[in-house]
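Apart from one protein chain that is not included, each protein chain of the complex appears where it belongs.
Right after this comes subunit A.
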């Protein structure tokens, strides 16, 4: 594969890189007045990358034609499908950000640029077929994310969130690097396929430790239990548009990367990591469900909800089958829609002065004061709880079907039991919004962009979307099949 061919494969990434660099210069010379044009340009760049990636996903790109840069990257359907979700989620974050930051007089063009570079890092992550490309993508994403978390630097909570995220993220990167160095030392290669061949006859002690440290580092990034401690604090402290971004795009990227790493690099030793992933899945579901019960702050509750959802997705990975991998992609697609929808709805909770409201006390009786918003939230919460006929149920269904087919019946049973616990706090939303005395705290108006995003997200998880499940299932299956052609 020569260089020109590789460059042709990464055109979406080149679009993001070049627009990011050009916009950086625009931001430097244009000052804060350039915020709006830069945000729009960044949205256009993300949209361009989206439509440049889409053909490969629809065609189910796989095989040796997808290898770029001498095996560093694989631009296949798996990466492509994850990228589509990442670009969409990043675009949504850009759309909701100006209204939030303008009120605080904190809108700067750098926000859009950081999101752009984070999206670039994530698309390198999901394409990575080598430990080095993996690390570069991960750090490009993380460094942008640390700054985004501390974006409101005058706000104590935001600064704390940024610092906490940075320190723990750096620790996770250190653990990951340590594991990678062990893997390289004991297998003699950094490429996923090379590692897979080297460990085919069994894991030596050093290789096992390498695998475990790499998985622990990745568990930090997807905030799976027992490495989830940072999530509630960072999600609560970071500005809400940033939290919406954190809960959607980087989750997709890290989970798609973890799946590729597990199946392509450690595929021949699946039994070694299956139990780890299975444990992390169960622990995440249970901790996410129990931790959310006592929360009064909605952002914090959504953080636990995201831990809970990561657990369900990891059940798909624990099967170590391609059916499980394609189920993960389907679940992720609906997870992104639900997350974006719930955070956009949260952003729309404003009092008459435009201040953000984020506790349960503020949304009492929302159904009488803001019926449209309350009904959208109702559908999203029902979907998160996994109640049919909404799409959150369909996502759980495909995951559990894959688990049962792989004979992980115990895992599926615990997952279902824990999702009943989880239903409690999702239903609490509905109880508070529909049956409590109205407090009439939510008075602020939201612009059409918020409404558009909320309606789109609600439509994606509504029963109408069942018409598209066959199409999405086909895409996810082709994406998972691309993983199998590795090596």
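The working rule: contacts are C-beta pairs under 8 Å (C-beta built on N, C-alpha and C of every residue); 3 or more make two chains touch, one makes a residue touch a chain; residues count from 1.
Here is the rule we use: contacts and distances are computed from a predicted model.
Per UniProt, the protein behind the absent chain is "NADH-quinone oxidoreductase subunit A"; the candidates were "Cell division protein FtsA", "NADH-quinone oxidoreductase subunit A", "Carbohydrate ABC transporter permease" or "Calcineurin-like phosphoesterase domain-containing protein". Note on the undisplayed chain: of the listed residues A:199, A:216 or A:366, the one touching it is A:216. In the complete complex, the hidden chain is touched by one of A:208, A:387, A:404 or A:421, namely A:208.
The omitted chain makes contact with just one of the residues A:104, A:272, A:387 or A:432: A:272.
The omitted chain makes contact with subunit A at the following residues, 3, 21, 24-25, 27-29, 171, 175, 208-209, 211-213, 215-216, 226-227, 229, 271-273, 275-276, 279.
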